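With one protein chain removed, the remaining protein chains of the complex are shown where they sit.
As written, the chain order gives the labels A, B, C, D and E, with residue 1 at the start of each chain.
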Amino acid sequence: MKLINEEGLRTDGRKFNELRPIKIEVGVLNRADGSSYIEWGGNKVLVAVYGPREAFPKHTQNASRANVNARYNMAAFSVDERKRPGPDRRAVEISKVIGEALRCAVFTEQFPRTTIDVYIEVLQADAGTRIAGLTAASVALVDAGIPMKDMVVGCAAGKIDGKVVLDLNKEEDNFGQADLPMAIIPRTQEIVLLQMDGNMSRDELEEAVELSKKASMYIADLQKQALLAKYKSQENEKEGERGE
Amino acid sequence: MKLINEEGLRTDGRKFNELRPIKIEVGVLNRADGSSYIEWGGNKVLVAVYGPREAFPKHTQNASRANVNARYNMAAFSVDERKRPGPDRRAVEISKVIGEALRCAVFTEQFPRTTIDVYIEVLQADAGTRIAGLTAASVALVDAGIPMKDMVVGCAAGKIDGKVVLDLNKEEDNFGQADLPMAIIPRTQEIVLLQMDGNMSRDELEEAVELSKKASMYIADLQKQALLAKYKSQENEKEGERGE
Amino acid sequence: MKLINEEGLRTDGRKFNELRPIKIEVGVLNRADGSSYIEWGGNKVLVAVYGPREAFPKHTQNASRANVNARYNMAAFSVDERKRPGPDRRAVEISKVIGEALRCAVFTEQFPRTTIDVYIEVLQADAGTRIAGLTAASVALVDAGIPMKDMVVGCAAGKIDGKVVLDLNKEEDNFGQADLPMAIIPRTQEIVLLQMDGNMSRDELEEAVELSKKASMYIADLQKQALLAKYKSQENEKEGERGE
Amino acid sequence: MKRKVSAVSKSADEIVYGLKREYLEKICSEGSRIDGRKFDETRGATVNTNFVPRAEGSAEVRLGDTRVLVGIKIEQGEPFPDTPKSGILTTNAELLPMASPTFEPGPPSPDAIELARVVDRGIRESKMIDLDKLVIKEGEKVWVVFIDMHILDYDGNLIDACSLGAVAALLEAKVPASQIGAEDFPLPINHIPITITFSKIGSNMLADPNLEEEEVEYARLSVATNENGDVVAMQKGEGGSITQEELFSAVDTSIKLGKDIRKRVLGK
Amino acid sequence: MKRKVSAVSKSADEIVYGLKREYLEKICSEGSRIDGRKFDETRGATVNTNFVPRAEGSAEVRLGDTRVLVGIKIEQGEPFPDTPKSGILTTNAELLPMASPTFEPGPPSPDAIELARVVDRGIRESKMIDLDKLVIKEGEKVWVVFIDMHILDYDGNLIDACSLGAVAALLEAKVPASQIGAEDFPLPINHIPITITFSKIGSNMLADPNLEEEEVEYARLSVATNENGDVVAMQKGEGGSITQEELFSAVDTSIKLGKDIRKRVLGK
Partner (left out) sequence: MKRKVSAVSKSADEIVYGLKREYLEKICSEGSRIDGRKFDETRGATVNTNFVPRAEGSAEVRLGDTRVLVGIKIEQGEPFPDTPKSGILTTNAELLPMASPTFEPGPPSPDAIELARVVDRGIRESKMIDLDKLVIKEGEKVWVVFIDMHILDYDGNLIDACSLGAVAALLEAKVPASQIGAEDFPLPINHIPITITFSKIGSNMLADPNLEEEEVEYARLSVATNENGDVVAMQKGEGGSITQEELFSAVDTSIKLGKDIRKRVLGK
C-alpha cells in the first residue's frame, strides 16, 4: 500500500510535517472539577478531572504525594468493530503511561494522601488517541486548578514508506513502519511520555523526535489559547453581570 | 397462538380474574432469622431473612436507617434451559425493585447502620417469580420479627388476546401482549412495586391495576393465615409441653 | 492398555514399590523467607514461603493462631495443553488440602494474627504434583525458620492392572484404577493429607497405605539431607570467610 | 444513583440532606420547583445526531446539565436459538466516573443495569424496531443492534436522556448491508416510544427531575408511551410508594409530554 | 464452612468456642454425643424426589436440620476433545447465603469448590453413571449431565447430604431424548456410591457430624463406598491429622452405613 504519492503528499493530502486539524475546548462538563474536549483529526476525546480528593481505599494513600490516576477508556462505538465495555490490556497500559506523564508535571507533593483522577473518554478513535487524550488532560488539570510546572503536550511521529512523518492517521498507523507517541513539558523540553514500535534507524529516530517536539510546541499554543478563550468568556460574563 | 378459548377460559382453564393456586408456609428454615416458602402455580420460592445485623463493609452503613438488601436468585435447574449460577442482569434488577418495595414497608429508621438481608431462591420458575418472591419475603420479615407498617403483597395482571387478565402463567407471559407486575401495601393501598412492559391503553391499564389490587387483598389474607398457622402450631407445642 | 508387563515391571521399568527419582534443594530463591525446589520424576516444583507476616485484610486475622495459606499454581506451560493462567477449581481444592496438611505440623498458635504464605509453583507436571509440592513446602517452611512439630512428607500409592503400586506416573494416573495421595508426619505417623479416587477393596487400601507410609519415611530422609546440605554449605562459606 | 456519603462526614451530610429535603418538599407543596419549572414541565432536551460518524448511528442528548452520548453499532451475528427469525437488540449503559463524583469505575452497578434495562424495555416492548426484518439468513445470521449509552455529565434523570438518545440514534442508524453486498438501509422503524420520568416529592409528581430533586425524591416513576398514547413500559423506583392517583396523573402527563417531544424534538 | 468471627467480638467468641470444644471433647471421651447419638449413628436422612418437576431429576435431602436441594439438568453439548465417546458430568455446589449467616454471596468459596469436587469424585470414580452410553454422535454431540446442589439450611455435614441428594436425583433422572426424536430414557446406572463423613473429636470418629460437632472437629474424613464394599473416594479435611487406625475404623463404618442407607433410604 502506497502511503506517500509522487508529489510527496500523504493519503489525506498532508505534507510530511503537517498536523491534522486540532480543536480544544475547556470547561465543557458541569459535574467535574475540570474538563476539556479535543478534536484531533477524526479523534474526539473528552476529559474530566476530579480532585485532589482523599485517596480511597486508605492503603492507596501516599504520605508524601498525590496519586495521579488516569483512566483511558474507549467508547464501545468509537471504533469500527464494537469494543466490549470495560478496560482491556491496551487501555490499562495506556492509562499507566498517561498517568505517569501527567505526574511529571503536577506538583503532587502539595497534596499528600489524595488522588487526582483523570478520566479520558475516547468517543471516536482515529489513531493518536493516547496523545490527544494526554494533551487534553493537562488542559483539564489546569481547568481544575491543579498546580503544575507546565502543561504536558505531545504529538506522535512515525515512519511511512521509508520517510519520517508527523502525526500518523489511521491508515498510516496500520500500514506504516513505525509509530512514536511522545509528549514533553514545553518549558524544559523534557520527555514525559515515550513509546515506540516499528523500525527506525538512530538517525530516523532523531528526526522523528525533533519533528514531534516542534509540533508539540505548536500544540502547546493551542492549549493556551483554549484556556484563554474560556477565561475571556468568563470575564465577559462577569462584565455583563456588572453592566446589568 | 390463541390464549383464550370460546368460553372465555384461558389455556389452564382459568377465568380472566382467577388466580393460580397459592400456598404459603412460614418458618420453614432453621438457620435463618425468618423464613417462608410459597408455591404459586408452578412457582416454588423459598425466602430467608437475616437481620437486622451490622452492615459490612462499614462504608455501606447508613446513619439514619437500615439497608434492605434483597437477593433474588434462580436455581440453575429452576428453568427449562439450565441457568448458569450467579446473578445475571435480570436478577440484579429484580433484586433492586424487590428490595425497594420492601423498604417501603419496613420501619428502617429503627435500625440505623444495619442491614436486613432478604434471600429469595427460586427453586422452580413458572412466570410471576418476582411477585411470588416479594409476597413470601414480607411474610419472612414478619417471621424474623422485623417491625413493618404492613405486609407487602402483590399480583401481576396482564393482557392476552386483547383482554386484561390476572396472574399470567408462563405461556401467557411468553405470548401475551402485556405484563404488569405490581405490589401494594394493603392497609393504605399504596403501590410499592410497579413494572410494566407490552402495550396497554390507559383504560386497560386502569382495569389491570384494579384487578391486581383486588387480588392482592385476597393474597394478603393468605399471608396472614400462614402466619397464624405457625403461631397456632407453636402455641399447641407449648401447651403440649405444659401438659407434660 | 497394559501397565504392568510379564516381568512385573511398569511402563517406566519400575517395580511395584519403586519410587521415581527425587531431588530436593533448599534455599533456592533470594526474595522469599524460605524456599525449596523438588524434581520428582518429570515433576519440577518450586516453593516459596513468606511469613509469619501480619494477616491482611484484618478480618482474616485469627486471634489464636497463624493462618497457613497455600497457593498451588500450575504454570501455563507445565502441561501438554496450555493451561490458562489463574486458579481453576482443581487448584483451589489442592491449595486447600495442602494448606490444611501443613497446618497440622506448624506451631501456628505461636503466631496469632499472622499469615504464613506458601506459594507452590508447578513448572512441569507429571502426576503427583500435589504431594511433590507439599513435600517441598515443608522443607521451605523449615528454611524460613518456622517452628514445626516435624516435617510433612508424602507419597501417592495407587492401583494399576489390579495391583497396588507406589508413586503413579502420568500414564498410570490416567489409565490406572485408583490413586491415593497421602502425606504423614513421620515422627508420629499421623496422616495429614489423604485423598483417594478409583476403586480399592479394604485390603488393597491397607496395602496402599502401608506402601505410601514406608516410602514417606524414605523421602523424609531426602528432606533432611537437603536441609543438611544447605547448612553444610553455609558452614563452609562461613569457615571460608573465617579462613580468609 | 444516590449521593454516596463518606464515612467521615456522614452526620454533617445527613443534616444537609435533611434540610434540602425539607426545603424542596416545602416549595413543592407551594406549587413550585427549585428551578422554576412547572410540575409537568421538562427541561427541554436538545439532540445532536451524527456526533460519532464512525458509529452506525449516534446522538448526543442534553437535558439540563445532564449529557449523554448514545452510539449504535450494527454487526453480523448468530440469532438466539429460540428466535431464529429475529435480529438482536442489546442495550448497555456506562455510568462513567467522568460524569459524577459518585460514579465509580468497574463492572456495571445495579443502577446502571436498571437504567439499561428500563431503556431497553421502552424500545423493545414498544416494538419500535422491526427485528424480523434484520435477518440475513434464518437461524444462522442476523443483524445485531448494540445500543451503548455513555453518561458524560450527570444532572438527574438519566432514564429520559438515555431513552431519548437511544431513540434518536436508532432513527438515524443505517444497517451496514454493504458488508454483505447489499445496500445500506435505515433500521426498520414501527413506533416511536418516549419515556417520561417523575420524582415524587411530598405528594407531587415532578416531570424530568434534576439532580437536586432526584436526591430527595421519595419515589421515582417512569412511563413510556407510543405515538398512539398507549403505555408500553413502566418502572417504579426507590424505596417509597405512589398512590393510584399519582400513577395515573403521571401516565396522563407522559402521554401529553411524549406527543410534544416526539414532534418538537424528533420532528415526528 | 467454619464460623466467621467478627472483629468486634473476637475474644468473646474465641472463649465460647474454646468452652464448646472442651465440652464436646469431654462428652465424647465418655462415649456420648451432644445429641445422644452413637458414634457410628447417622441422623437418618429423608429424601424427597421429584421436588422440581421442571428439572430432569431432583431430590431434596434433610439430614438433621441440614437441607439441600439437588437438581439435574441434562442438555446436549459437545464432548471434550480427549473423550469423544463419553458424555459429560459436571457438578456445582451453591452455599446459598440463605443457609447460614456465615455463607456469603459471590463466586464459590474454596469450601463450596471442595464440596462440589468431593461429591463429583464419589459419583465419577464409582462409575455410577455409564457416560459412554450418553453419546449422541461420537465426537460431536453428547448428553451433558449437570448436577446442581443448592444448600438451603446448614446444620453440618453437607458432603453426605449433597452426595445422597445427587445420587437420589440421578437415580430418578430422565435423559430428554425426545428432543432428538428418540424416547426419554433413565440415566444408565452401574453403581450406587454412598459417602459417609466423620468428625474427629478427641480421638473419636463421629459419623454424620452436626454443625456443633463440625465446628469443633479436629479433622474431617469422608469415605465413599459402593455396593460391593469397595472404597471409591476419600477426602481428609481440616488442619488436624488422623491415625491409620482411625482411618480404617471409619472405612469399616462407612461400608456398614453405606449398605444400610442404600437399602433403607434409596430402596436399593
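Heads up, the rule we're going with is that contacts are C-beta pairs under 8 Å (C-beta built on N, C-alpha and C of every residue); 3 or more make two chains touch, one makes a residue touch a chain.
Values in this document were obtained by computation on a predicted structure and should not be read as measured data.
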{"item": "Which of A:Ile4, A:Met148 or A:Leu205 contacts the chain that the document leaves out", "value": "A:Leu205"}
{"item": "Among C:Arg71, C:Arg113, C:Lys149 or C:Arg202, the residue in touch with the chain that has been omitted", "value": "C:Arg71"}
{"item": "Residues in chain A touching the chain absent from view", "value": "58-59, 63-64, 68, 89-90, 92-93, 95-97, 99-101, 103-104, 108, 180, 185, 188-202, 205-206, 209, 213"}
{"item": "Residue ranges of chain C at the interface with the undisplayed chain", "value": "29-32, 42, 44, 46-48, 50, 53-54, 71, 73, 75-82, 85-86, 117, 119, 121, 123-126"}
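Simple rule for what comes next: only the chains that are shown with their structure count from here on.
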{"item": "Least hop count linking chain A to chain E through chains in contact", "value": "3"}
{"item": "Reference chain A; chain at largest CA-centroid distance", "value": "E"}
{"item": "For chain C paired with chain E, centre-to-centre distance based on mean C-alpha positions, whole Å", "value": "27"}
{"item": "Centre distance in Å when chain A and chain D are each reduced to the mean of their C-alpha atoms", "value": "32"}
{"item": "Chain contact topology (line, ring, star, complete or other)", "value": "line"}
{"item": "Pairs of chains satisfying the touch condition", "value": "A-D, B-D, B-E, C-E"}
